[in-house]
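Got a structure here, written out as structure tokens. Questions coming.
Of the protein chains in this complex, one is absent; all others appear in place.
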Amino acid sequence: MDQKRTSAVGFSLPLRVYIEDTDAGGIVFYVNYLKYMERARTELMRSLGFGKEFIFNNNSMFVVQDISLKYLQTAHLDEELLATAKVEDCGAAHVLLTQSVLRDKSVLARGSIKIVCVDKVSMKPKRMPQEMYRALVATSLGAIKGEGQF
Amino acid sequence: MDQKRTSAVGFSLPLRVYIEDTDAGGIVFYVNYLKYMERARTELMRSLGFGKEFIFNNNSMFVVQDISLKYLQTAHLDEELLATAKVEDCGAAHVLLTQSVLRDKSVLARGSIKIVCVDKVSMKPKRMPQEMYRALVATSLGAIKGEGQF
Amino acid sequence: MDQKRTSAVGFSLPLRVYIEDTDAGGIVFYVNYLKYMERARTELMRSLGFGKEFIFNNNSMFVVQDISLKYLQTAHLDEELLATAKVEDCGAAHVLLTQSVLRDKSVLARGSIKIVCVDKVSMKPKRMPQEMYRALVATSLGAIKGEGQF
Partner (left out) sequence: MDQKRTSAVGFSLPLRVYIEDTDAGGIVFYVNYLKYMERARTELMRSLGFGKEFIFNNNSMFVVQDISLKYLQTAHLDEELLATAKVEDCGAAHVLLTQSVLRDKSVLARGSIKIVCVDKVSMKPKRMPQEMYRALVATSLGAIKGEGQF
């Protein structure tokens, strides 16, 4: 499989469809695209230097606040897919990403995910760490300028 | 737990949060709300007389085309939740539902799901069975008229 | 569906197979029987007065140490199943259960699960709470004496 890489669709992660991902319709269970997208987000953050601190971080936690997804084509057992993640916007306490799942150059699903940094105890929004904010803003600018070509 | 019932929020199904539903954040993994909502949709359809034919049906299949979801509060291990499903709109080949996950009277997540009837082989949209269409339209009218009270 | 009940096979919990449980073979993904069994164990413990304390408990945690499972028949979308849990043996720090998944009176899968109480930090075995130990021992004796009939 291809390696992880960054391009106009942002960061992308190759994936293989296993039996655990499918359902009795013989296709990938639509809910599992969200797992694929989460893996791509996690690897994007790791590529920026943030491992599990992106998810849990001192007294903070990153939680999904909003998802919006369109399904265009189905995926099947054993196929090689690509999950992408691109930072569209980053505020003090949130990140908005556009994400997709591709097979070859076909988009199977695409959508946007909004993630918010919250206090672990109160669950109220709080500023994310400064260096994470800077890295995410830099990534979003890079993506807009169209560095690389998918 | 309460029984399944129909009301102003539509059909509702009581659920218990098990360890399988949670993640290392100590909360219900956000992806799993979609499973809860699917269970409620399935039970709504069963209550209308459509068992697994709603999912697979002769040469047809119902696939999710669009999801849009907001997460407002987190759910935790062992809590009793309610997943709801209400038919907002029904066309010849699609159904649009609003769904939510509640704990007591608090909405934890809510959103809309669009489902399309497709041909099993070509995966192209096709009319759903006439009796299913009629039942869904009747349900959506009932819901709009506000039969029952949640 | 039937209600939860206790009998010669121990505690039993009715379940419905949803699309989330199936795989591209058109059957319930074998891994998911373990989720069904866990739900039955959890409800057995709740019936004895132990809610999530069975899983997390002050400084303790219950972890699965050993599983052994035979698959005899397949289950399918929309079927009603019964997951059972019977305490076979209980020591100071462990519980051994026999569990099964049934459809009508047919056993689809059966096996044994050993669970150990460990310290949350060191992850080393430790005595479970005394009242839990007593309740589990009483249950295992009751089951052996054949209270009730399945």
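We just call them A, B and C in the order they show up, numbering each chain from 1.
Criterion: contacts are C-beta pairs under 8 Å (C-beta built on N, C-alpha and C of every residue); 3 or more make two chains touch, one makes a residue touch a chain.
Values in this document were obtained by computation on a predicted structure and should not be read as measured data.
Of the listed positions C:Val31, C:Ala92 or C:Ala138, the one in contact with the omitted chain in the full complex is C:Val31.
Considering the whole complex, the residue from C:Ile67, C:Ala92 or C:Leu141 that touches the absent chain is C:Ile67. Touch with the hidden chain on the side of chain A covers residues 16, 18-20, 35, 38-39, 42, 51-52, 55-56, 77-78.
Although one chain is not shown, part of chain C still touches it, namely residues 24-25, 27, 30-31, 34-35, 38, 55-56, 61, 63-71, 73-74, 123.
Take chain B: the residues that touch the chain left off the picture are 19-20, 22-27, 29, 31, 76-77.
In this section, only the chains that are shown with their structure count from here on.
Note on chain placement: the centre of chain A and the centre of chain B lie 25 Å apart, centres being C-alpha means. Averaged C-alpha coordinates put the centre of chain A at 36 Å from the centre of chain C.
Each of the following residues of chain B touches two or more other chains: 35, 38, 55-56.
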